[in-house]
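Here the complex is missing a single protein chain, while all its other protein chains stay put.
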Amino acid sequence: MSPPLLKLYELQKHYPLDKGILRKPSRFVHAVDGIDLDIGRGESVGLVGESGCGKTTVGRMLTLLAEPTNGSVAIRSDQLPDHDLTDLDKQDVNRLRRDVQMIFQDPYESLNPRRTIIDAVTEPLRLQDLGSREEQQERGAEMLRLVGLAPPETFAYRFPHELSGGQRQRVAIARALVINPSFVVCDEPTSMLDVSIRISIMQLMRDLAERLGVSYLYITHDLGVARYMCDRIAVMYLGKVVEVARTEDLLANPRHPYTQALVSAVPVPDPTYERPVPDIKGGVSRPVNPAPTCRFIDRCPWADHTCESNDHPPLEQVTSDHRVACYHAR
Amino acid sequence: MTTTATTTTAQAGGQRSTPLLEVDGLTVRYETLRGDVRAIEDVSFAVGDGESLGLVGESGCGKSSVALSLLGLLPKNARVDAGEIRLQGQDLLRLPESQMRKHRWNDIAMVFQGAMNAWNPVYTIFTQIEEALTIHQRGSMTRSEARRRVGDLFELVGLDAQMMDRYPHELSGGMRQRAVIAMALSCDPKVIIADEPTTALDVIVQDRILRQLKRIQSELGMSIIYISHDIAVIAEVADRLAVMYAGGIAEIGASHTVFGHPRHPYSWSLLTSTPSIKGPLRTLSPLAGEPPDLHDPPAGCPFHPRCPMATDRCAAEKPPLELLSSAQASACWYADQVPDPREQEVLR
Amino acid sequence: MTTSPQRTATTTGAGAEGPPGTPQDGSDPSGRGLATGRRARLANRIRVLRASFRENWALFKRNRIGVVGLVVIAIFAIMALLHPILMDTVWDPERYHPVVGYSAQEVELTVVEEIENPGQEIDLQRAQLRHDPTIQVGDTVEDTIQPAPPSLDHPLGTDPLGRDVLSQLMLGAQTAFGMGAVAAMTTVIVATFIGSVAAYFRGWVDTVSMRSADFFLLLPPIPFLIFLSAIYDLNMVTLGLVFGLVSGAGSTAIVLKSQALTVAVKPFIDSARVAGASGMQVVLRHVIPNVLPLTFLYMMFTVSGAISAEAILSTFGLIDLPMSWGIMIQTANDAGYILRGVEYWWLLFPAGLAVTFLAFAFYLFGRGMDEVVNPRLRQR
Partner (left out) sequence: MAKRLLSRLGQLVFVLWLLVTVMFFVVNLAGDPTQQMAMDPNIPPEARELQIQRLGLDQPMHIQYWTYLTGLLQGDMGVSFHLYPREVSDIIVERLPRTFGLLLVATVVSIVAGFAVGKRVAWLRGTRREHGATIVAVFLLTVFPVWAALVMIWIFAFELDWFPSRGFITTALWRGGPYAANEVFIALLLSITALLIAAFAVFLLSRRFDAPWMRTVGGIGGLAAVVAVFLLGWSATPMAEYAANIAYHTVLPTLTLTLLSFGGTMLLTRTAMMETMQEDFVLTARAKGLSERAVRDKHVARTALNPVVASFLISLVTVITGSIVFEQVFSWPGMGLTLLNAATEGDVPLAIGGIISLGFLFMIVHFLLDLVYSALDPRLRT
């Protein structure tokens, strides 16, 4: 196997809760609390979890919108070979922008309402100063055609409000891919679209990934979408990755009690199917200065002495491509 | 279409006795700056005692307008052009506002979507439930009686009674949604409309809320109308479902029958574009185009511009909602040609 | 796929939802799809501008108060513009100049105890003093009067110094617009910049600018200007600058910051950062254009406030101006005509109503725009 494109090592993000000018904050939300993850070239990995589990924060750190508290992200970049994202100067950041792009959740709000479509698509080229104005326009038109907004002149000079949600998300995809990134973070790109539009966007993204060799980190709360989009899935719970496996393996044989609950809680579009009751207690809390023990301990049906007296379990290999963070998973 | 015919199609897949709530030929339009919008077009359905009906469709298909019509709370620019809404035989649309007010919550209550915004941020949960209680008890309920009642309701929905004195922002999303359900139950309504009751909640919380609603329904025996864009949620909770498209009903029938073999290409495409995590992963078929602009709906069948099966006839004539069997009615000229979603190619 | 002729604007690109990557029609496949770019771009700009103007105008018109405001502003603007033209052509500067002109009217006056009709009567004391100590009530005298009531020569009469009131009113309109423009520009520039930068950068930039906004809030513009006039000589420009600064860095900055804050948390801001935009680029290209409509709105409210402020200060004789509506009232007041009720109405009403109406009109215009630019107020 070739070396991974992206390597997350012990990535952490802690937000101070009690902010003050003079006081030193004492309480932190451990939004992301030590994550290890590899993403291969051309691979798409799903990051799945409930709201507040830290999946969006991971995406923001990878796109340099948030600064990690600790840990490192290594990316094999054509622009900047093997560089660590957590230790960059301004110039490096700008060069890395060419490699890492993002597609946002809300198609209605991710485009500036006062700029035309072609402006939005070519903005990354302009900001990176790539090519002449004419070349940028041509490249933009080519991208519009690529995402199915053809002929480009019909759309290029429109404003976002003149487009439907699906079309706007296509513009967002064109904008993310216009500078040929090798890696794109997709933050729930289809969750706000209607079902009938959603599939065409998902198919477009898969198709483009294959054609352009792009890797995706696909952040979603919807296991069904993740199943369709991703080669592998990582499940997050309160800032920790609790299970990583190939998609079909994870859905068919979830090992972690949380993954099992999650899988059995997803509604199935078949009235004859009786879902098992998810085996899980309580509700999600906020990870404010969490205890060092397993994050899932208070909701876990299996929790026992081992879990109470040890730290959060490490992510361990169960089969060749399946890793779980649980003392009782085997 | 005669009333009897409408009633039978409306009841497709339901019980034969006189239904609790009947919607008959409801047609609503909104007057906007850009012209009129046909929000609901000749919609008929019926809900029996203790039954649960699912209304499913994409945004703008008119399902929320149906809910607001049932409560008589359509916005000011809405006009009801035709139709009746009968609760136990009484037409609610013809009632004066002061009479209608007495039916709201007492007979038809609602579980709103987005539980945060359903609560007024400046009052405690108890104050807001008490308000519903005192109105319908004509002010004779004392505060201590109201507290007892709310305590009972909280127990029913699995909330700690202490939560009633909290403000909405102090509760988690799931707790707020439970409290919304408790409030909906406060006056023992005959019908509850659950408008996207679990949207924006996490799946595990969603699972609990849905199970709770089903349990409460079987204990208290009221009818529930579930409104959702998520066909999988509807499959879990509804005995019968109506699929809405562009303001009209495309298909209506018993859940088992419709999910088993949809007889409208739109229902078919909803099913084939919802990836399931159980069973083999099949090819998903995207629907071309966008939902129609209701300012200027297409002639003929509203679905024809996006329909893979459409012919010239579909562009010219609008298909009526017709009974196919006792358990299913569809508004499609080619209802018998709609393929089985399980024939989609297996990917993995 | 069958298509119907009634497809709407939003769905014209319906083919877009088809399989990706495949050209939907026979358009030029060479990748030079935007060869007609420049012209198309221009044509589209115009199309969009016209469409948005039409839509906004429809919204604006629906709420008639804005239109009323606009009409009143237009009337005053015409007055201000007409003044130099009239001075050059019809009006003799000797008689009509608003500051140094003089035109005393010769009229026949009846001597009375107490004046009820200022154009026709003179009081006994004054008549005895100016003409002949033997004059009695009921006699008539030839005299010049100032202030003179409206006549054909002077449609709004003359002031206590014998100057034409209409001419003063028109020059006063120029002063009011000038003062309003200076104040509005200052407010807009200061408030937009402070608001946008504070909202986007947060942290200490935010803290500093909001504390300074608190400071300006504790400093209501008119008391502050009165205070300043105790120490400095104020003229129109300094007055406009100070008023604009106080309201721009104070309340307007707070309002615009909260608006900019709703823009700054939108995903397109993150999107721009991911595309490689620096902080200032984001503020200039993405934040400011989206708060600009509201900025324009507050500009109207500032103009309204500034006109009133200028009039108050000049009424109290605190600023150095050749002529303004406030000075007209001050002149009348100093000569003791103000509390005489309606007898000398042309000394009090034209100027007082002009201030009121113009300030009122700008405010109404702002309100009307509020309904257009403020989505929160649009009806569902």
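Each chain gets a letter, A, B and C, in the order it is written, and its residues are counted from 1.
Assume a residue touches a chain if its C-beta (ideal position, glycine included) is under 8 Å from a C-beta of that chain, and two chains touch if they have at least 3 such contacts.
Treat the numbers as computed from the prediction; the structure is a model and nothing was measured.
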item	value
Partners of the unshown chain among those that are drawn	B, C
Residue among C:A249, C:L318 or C:V372 that touches the chain left out of view	C:L318
Contact residue for the chain not shown (choose from C:Y102, C:F201 or C:F224)	C:F224
Hidden partner chain, residues of chain B it touches	71, 73, 101-106, 109-110, 112, 114, 117-124, 131-132, 134-136, 139-144, 167, 169-170, 183
Interface residues of chain C (partner: the chain not displayed)	64-65, 68, 211, 214-215, 217-224, 226-232, 251, 304, 308-309, 311-312, 315-318, 326, 329, 338-339, 341-342, 348, 351-353, 355-356, 359-360, 362-364, 367, 376-377, 379-380
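The rule is short, and it goes like this: only the chains that are shown with their structure count from here on.
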item	value
Centroid spacing, where centroids are CA-atom means, of chain A and chain C in whole angstrom	50
Residues of chain C touching at least two other chains	10-11, 17-18
Per-residue multi-chain contacts in chain A, two or more chains	164, 166, 197, 200, 203
Of all residues in chain C, those that touch chain A in their complex	9-13, 15-25, 27, 31-34, 36-37, 40-41, 43-45, 48, 207, 266-268, 270-277, 281, 285-286, 289-290
Chain A residues within the chain C interface of the complex	21, 60, 63-65, 94, 97-98, 100-102, 104-106, 109-116, 118, 123-124, 127-128, 137-138, 140-142, 144-159, 162-164, 166-167, 170, 172, 175, 197, 200, 203-204, 207-208, 211
Residue numbers on chain A that touch chain B, as the complex places them	50-51, 164, 166, 194-200, 202-203, 221, 223-225, 227-228, 248, 251, 261-273, 275, 277-278, 280, 283-284
